[in-house]
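For reference, the structure discussed in these notes is given below.
Just one protein chain is left out here, and the rest sit where they should.
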Amino acid sequence: MSDDLVTDILNPVEPFLRSDRVPHIWCPGCGIGTTVNSFARALIDSNIDLGSLALVSGIGCTGRVAGYVKLDSFHTTHGRAIPFATGLKLANPKLNVVVYSGDGDLSAIGGNHLIHAARRNIDLKVICVNNLIYAMTGGQTAPTTPDHSTTSTNPYGVFEASFNLPQLVEAAGAVYVARWTTFHVRQLSRAISEAFQKKGFSFIEVISPCPTLYQRRNKMGDGLDAMKYYKEKSRVRHGAPTSEVGMTMTGEIIVGKFVDRERPDYQTMMKAQFHESLGERFVEQTEMVCS
Amino acid sequence: MKTDSEAAVLPKAGHHSADPHTADRPIAVRHTADPRGVLTGIHFMDGDHACCEGALAAGCRCAAGYPITPSTEVVERFASRVPMVGGTFIQMEDELAASITLQGMVWAGAKAFTVTSGPGFSLMMEHIGYAAMTETPCVFVDVQRGGPSTGLPTLPAQADMMQARWGSHGDYEVIALCPNSPQECFDLTIKAFNLAEEYRVPVMFMMDEVVGHMSEKVVIPPADQIEVVPRKHTHKSVEDYLPYATNGDQVPEMAHAGEGYNFHVTGLTHDERGYPNMTLAVQDKLVRRLQSKILNAVDRITMTEEEQIEGADVVVVSYGITSRVAQRAIEAARERGLHVGKLRLITAWPFPEKKFRDLAAKVKAFVVPELNLGQMVREVERAAGGQAKTFAVSHAGGGVHNPEEILKVIVEASRCQTI
Partner (left out) sequence: MAKGRVSIVVERCKACGFCVEFCPSHVLALSSAFNSKGYHPPHVVHPEKCSGCDLCGMYCPDFAIAGGKVDEAGVPVKKADAAKGAKK
């Protein structure tokens, strides 16, 4: 750790970091660290009990978030952050469980878990950093890669359709769906705070630069150029129908809070069902620490 | 059935008292089962249901599953019983999910298991590796059916034995148990949970379709006669706790999410802090410890049932349902005046290599019937190291051996010359 850290101006993110692991592995101009800043501010603003907070990541660049935050943090297998998080939440309903992972991890290899967790309305906060490509492995096409862009596995251009993630998770049943970019640091922080107030499956997509692979391969400049693009081309449309928020390579990025609705979460439904069916025979789950 | 091994006292699951290897260990407070989960009494139930009752008796209160024949009855019963015991079952969207959801449950403080059969077991391999690497104590039940692929969904096999050992990539060790009756499905499920906790390792519970679906008398003792091993939870302060530091016995202490330890768990190669570290030295230290914490305890972990081994010319090595078929062949061979011993593997992994090496010096041959085309027989042959001959009695699955087939090989083995 550098002596520079000894300063009277405290970086609000610092107490949430495993400072002995910083500097991190993310490339210059990568937006993942920026999303962590917004996440940390949201934790402060929403006054969450950090002792009850667990963070689960999958594999990939964003999957490394779990290794940098000073929380109970789990770096799981590729695509499986959501089912691992589901297990944490089921065994200890008092935990606040955040899933922090990338677009490829959550929507390709983990796509099945994503839609089923939304369907069940498990009380998880999912932060999906979408850099539109598989970055850790070198820039291959992801389910989110926009049409016409170039990747290492579509060197002549992507021709398959991409996922519109807000629409996908809304259709599957998420109660809170928002999208921001790494330019919208304060809005993102607010959205994460709002998701903490919701009980149920919340999904926040953050469009984030990948200067090393997505930007470079597509001659879109560096991280700062991506940020300027987000600033210029983002349009805030709260409540926009998610069918209208699909991403294109160079077009407008619709951001905002798209879905905010009430629906009982999985554990509430489960308890109600057991009370109804079993009456007094239902034994509510207590602390599960088997020590 | 007369036995001369510790299998005879198996109903007292988790006991170590007579074991010389535990002599230098501190005498722990004896933990017994939570009576809420124990269905004390004499029952007539199948192996799948008995396995579920064993899990509940062991203190398991969480399960994640995905339906697959012939294993589903285990979680069906769990789903029906657990809301009245205080716990949770969730049916996940696939086996990949089930096999990691249960690990989330464990890190939140629960004892948890999942249940599957061949095709699902294949999907779970990734997370058996994750459990081995992160040292997550948990139980995977595999009610084996005929394969490969979809194979014989409703019919037995024992062809996942090597998969249980080697199925996930990289070097790691697991423990595997093979019950041969509904009673053992109960007793050994408790043992499986206890071993998982003691060594912080995924334990494979290798049933087969016949054992899973046969109904027999199952005696469930009172809770205070069932010993359970609690989580090896740390007592260290937040400041002093290192998630993967070990203290002599090679098994680190665990913390749970929500307790304030702010610990990190990763499937990447990690140091004592749990932090990723890709250096050769850290990899070597970690992977060797994952291996040696089990291999150094082989004698403590191994359970066999042995009969007339002394003076035997031929020893029949079997496990699971095949051990019951082999029993008839063994008795028929003895009636013909042959000196036949029986060695039943109750634990298949870690393989009791030394036991077989010593035995190979005394006998002419091993006969290994199993419902596959040759899996555990290779271990027997390897351990025998050429000191005794090894005869496989293979079977492609879908049924059990005809005892005559086994008898024929025993007779043939008895005639062979001592090496």
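Chains here go by letter, A and B, matching the order in which they are written, and residues are numbered from 1 within each.
FYI, contacts are C-beta pairs under 8 Å (C-beta built on N, C-alpha and C of every residue); 3 or more make two chains touch, one makes a residue touch a chain.
Small disclaimer: the values here were computed from a predicted structure and weren't measured.
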Residues of chain A (touch criterion as defined above) contacting the omitted chain: 2, 4-5, 7-17, 22-24, 26-34, 36-38, 41, 43-44, 47-51, 70, 182-183, 185-186, 189, 222-224, 227-228
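To be clear about the criterion, only the chains that are shown with their structure count from here on.
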Computed distance of Cα centres, chain B from chain A, in Å: 38
Residues of chain B touching chain A in the complex: 36, 59, 61-62, 64, 83-88, 90, 92-94, 96-98, 100-112, 126-127, 130, 197, 230-231, 233, 256-268, 275-276
Residue ranges of chain A touching chain B (in the complex, touch as defined): 18, 21, 51-52, 54, 56, 66-67, 70-77, 79-80, 83-92, 94-95, 112-113, 116, 270, 274, 278, 281-291
